[in-house]
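Yeah, one chain of the complex is gone here, protein chain that is, but the others are all in their spots.
Let's turn to chain A:
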């Protein structure tokens, strides 16, 4: 597969992520912040998002297992997750967080559990897609050799 084809595949894949609502305009803003002086900015920020989200999802699961559910605490975690997903443009995750916070306010445990499941799902989807995206990004000379051996999504 040559470089032009790789480039096209990258663009097509990225476009589909926007169309399907996985990413929004904020992700574009992130990319525009990247330049020759900060070539890994997007990957760095997205990696932080992954770390942060995994921590929060674990905290949320734990909090919802408690006998006496602390909805304030849950809301605080969801607020953080909503914030970070919004900051990187992970639109679908952000949307679930909004619903999640409403259930917290209502102290609706069923609703919260449902949302936790949903947000976990959306998170794992966007994570997989972003990871694929970074694999398909324009490679430097070194990587072209390895990439051509891989099966690209």
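Keep this in mind: a residue touches a chain if its C-beta (ideal position, glycine included) is under 8 Å from a C-beta of that chain, and two chains touch if they have at least 3 such contacts; residues count from 1.
The working rule: contacts and distances are computed from a predicted model.
One chain of the assembly is not displayed; among "Response regulatory domain-containing protein", "Calcium and integrin-binding family member 2", "Sorting nexin-4-like" or "Ethylene receptor", its UniProt protein name is "Response regulatory domain-containing protein". Touching the missing chain, out of A:6, A:88 or A:104, is residue A:88. In the full complex, chain A makes contact with the omitted chain through residues 24-26, 29-30, 32-33, 35, 38, 41, 44-45, 48-49, 52, 79-80, 82-84, 86-88.
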